[in-house]
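Contents: one structure, followed by commentary.
Missing here: one protein chain of the complex. Every other protein chain is in place.
Chain nomenclature is as follows: A and B, assigned in order of appearance, with residue numbering initiated at 1 for each chain independently.
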Amino acid sequence: MKAALDIRDLSVDYHTRAGRLHALRNVDLLVPDGEVVGLVGESGCGKSTLISAVLRLLAENAEVPGGEIVLDGTDLLSLSDAEMRLRRGRDVSVVFQDPMTGLNPVLTIGRQMIDIQHREALSRAARRERAVDMLARVRIPDPASRMDSYPHELSGGMRQRVAIAMALMMNPKLLIADEPTTALDATLEVQIIELLQELQGEIGCAILFISHHLGVIAELCQRVVVMYAGSAVEEGGVRDIFHAPAHPYTKALLDCDPGRIRERRQTLPSIPGSLPDLTAPPPGCIFADRCTKADAGCGATQPPRIDTAPGHWATCHFAEAMR
Amino acid sequence: MSGPLLKLEGLHVRFSAARGIRSLLAGREKQTFDAVAGVSLEIEPGECLAIVGESGSGKTTLARAINGLTPIAEGKAWISGEPLHDKPDWTAVRRQTAMMFQDPVGSLSPRMTVRNLILEPFRIHGIAIGEPERKARKLLAAAGLSQEFLDRYPHQLSGGQARRVGVARALALDPALLLADEPTAGLDVSVQGEILTLLNKLRGELGLAILIITHNLNIIRHVADRIGVMYLGRLIETGPVEEVFANPAHPYTRALLAANPEPDPDARLTRIALKGEVPSLLARPKGCEFHPRCPWAHEDCATRAPDLASVSGARRKARCLHPFPDFECRSEAAGGK
Partner (left out) sequence: MSIAERSSFKYTAVGRLMSDPLAVAAVTIIALLVLCAVFADAIAPYDYKALNVRERFAPPSFVHLLGTDNLGRDTFSRLLFGARIALFVGLTSVGLAALIGLMLGMVAGFGPRWLDNAILFLFDTLRAYPTIILALALGALLPPGLGTVILVVVLTTFSEYGRVARTQTQALSAQEFIDAERAMGASPARILFMHILPNVLGPFFILAAINLPVVITIEAGMSFLGVGVAPGTPSWGATLKDGFDYIRNTPWLIVSGGIPLVLVTLGFTFLGESLRDVLDPKLRKER
C-alpha cells in the first residue's frame, strides 16, 4: 500500500516553564494514497501539534526528539526550510475550521486563486481559467463572477467551498482538513461533506480529516486513527473502529456520543477523570487512570501495539479481549 | 402558581441593519429586520423545551429577549404572570431566569475566582448570605465540583469544569427558569454526557424549567420534553420530542433531522438536499418562507403564507401548507428523494 503520508514514531516536546511537555509520543499514522483517513480525538489529544508538525510550522518552543514524517516518499523533517516552503500548498495543503484563516480579507477570491499558482509556468489568462474551473468544481454557482467577490461577501458555506478550492488548486498529494465543518450548520455541513466525497473521487488526493464529530467521520472516512493525550491509541478501517473498537478509550468515546444513544436516558455516559499531566506522563498506559478495564499492569508497563485484524491495531494490553 | 411559567404571544425582536455611508448619503430609510418574528410559546413549571435552528434562526435572540438583554419590539410575554413587554423590573425578572451562555469559559469574568463567581448573584441582588463559604461549597457540590476549585480562575478550568461553574452560578438564586444557550457547545463528547446528566438531575431535584437553545439535535432527545424548530425567526414546528423525531411534519425539520450524520459507517442515510442557503432576514421570501429551499414545495407555497397550525393531534403544530402526515406516502410523492 503506497502512502501519501506515513508518520512513524513521531514525538514532539514543548519546552514550557513547567518543564518539558511531551505533546506527542511515538505517534504512528498512515494515510494511504487516495484514501480519506479520519483523525478523532478530544481537546488535548495533540491534533493541532500533529498538523503543525506535518506542515513543519511548530511553535518556537517545540522540539522533535524523534520520528519521521514521510510525505510521498520524502521525510519532511530532513528538508531544508526552503524546500519545505515549496511543498506547502503544493504537496500538502490545509482547510481550516474557520475559512477566513486561509483567505485574505482584502483581496478578491479571484486574485487569491490566481496568486496561489505563482509557481506555475502559465499565462495570466490560463491561471484565471484554472481558478474559475476550480470554483466550479467546488459547486460555486456562477464562478466567473464570484472571482471578483471579496471573502466577506460570501456566506459561511460558500467561504468554506472557496477555501477548499484554494487548497485543491495545486493538486496536492495530501489535503489536511482541520474540522472544516464544525463552524457550519447541519444542513451546510452535509453539503461540505458530500462535496469532499465527490472531489476526492474526482481528484483522488488523500485526505486527513480531523474532527471530533463521530458521525461525520463515520460517513466520510475509510480509515480512522484515534488519538488520546498525545498518543495514537488505535488505528483501523472505519467499520473496525466503529463496530469492533479494540481500545477502551475508543469504545468509551463511542459510547458517550449522544447521537448513538437512541432511547431517552436520564443519565448519560461520560469518561470520568481528566487528561494526564503531559510534563510527567505516567510510566504505563496513558489512559490507565481513566480506564474501566485497567489493572495494576496497565499503570506499570506501556502496552505494545497489538494487531487485532489486518490493518487494525490498538495500544492496549486487552486489545484482543476487547473484540 | 397556576398557568404557564413562561408565555410568549407573537413576540418580535427587531434590529436595524447597519447602514453604509452610501445609503446614508442617499437618505434611504433605515432598514429593519425581525430576528424574532412573532413567536408564541408556553413553558410549564418544571418543563424542558428545546429550541432548535440554524444560525440566524433567531433562537438565541429569543432567549435574550426573555430576560431583557434585547428589547421586545412587539408582542407580549409573561413570566409567572408578570408582563415582560411593559417595562418590567428586569432585575427581579433576572432573579428567576438564570441564563447560561455559549462559551463555558468566556462567560465567566476572567479576574474572579470561582468562589466569587458563584457568589456574584447574591452580591448583585444584595442578598445577605449567612456563611458565604458554605453556600459556595454547597452550590459547587450541587454542580458536581469539589471545593478545591473555589480558588481557581476561569482560565485554569477545562470547558466541562467551567460549564459546571456556570450551572452552579445559575442555581444560586433558585430560579424558576434556566435559559441554556448551547449548553454543550465547545465541550468534548466525553463531557457532554456529564452536563446533560447534571441538567436532568437538577430538573428532577429542583423542579427547574429549562429552555435549551441548541443546534445539536443529538442531545435534545435526552433532556427535552418538547421541541420547537425555528427558521427565519419563526417557529415552524413544535411538539413532543419523541413524536417530532419519529415523524417530523415540516419539510425543514425533516431535512434538519436527515442532515445529522449517524455515527455508524453502515447507516443508510435518506438525505434531503435543501436548495441554496438560508435567505436574508432583510428579504424574506413571499408565501411560505421555506418554499425556495423546499424539495416538496407546491405551487401555492409561493403565494400563501402558512400559519403555525395543528397537525396530527393537538400537541403538535407545523407552519406548512402541506405537512407530512406520515413519511412513507410523502417520500413517494417527492420521488423518493
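Everything that follows uses one rule, which is that contacts are C-beta pairs under 8 Å (C-beta built on N, C-alpha and C of every residue); 3 or more make two chains touch, one makes a residue touch a chain.
The model shown is predicted, which means the values in this text are computed figures rather than measured ones.
Note on the undisplayed chain: of the listed residues B:Glu9, B:Glu74, B:Asp103 or B:Glu277, the one touching it is B:Asp103. Set against the missing chain, the residues A:Val162, A:Leu278 or A:Ala314 yield one that touches it, A:Leu278. Touch with the chain that is not drawn comes from one residue among B:Glu44, B:Glu74 or B:Glu120, which is B:Glu120. In the full complex, chain B touches the omitted chain through residues 67, 69, 90-91, 94-95, 98-99, 101-103, 106-111, 120-121, 124-125, 151-153, 155-158, 166, 169, 179.
Basically, only the chains that are shown with their structure count from here on.
A straight line joining the Cα centres of chain A and chain B is 31 Å long. The touching residues of chain A, when paired with chain B in their complex, are 42-43, 155-158, 185-190, 193-194, 212-219, 238-239, 242-243, 252-254, 256-261, 264-271, 274. The part of chain B that touches chain A in the complex is made up of residues 54-55, 158-159, 188-194, 196-197, 200-201, 204, 215-219, 221-222, 241-242, 255-256, 259-267, 269, 271, 274, 277-278.
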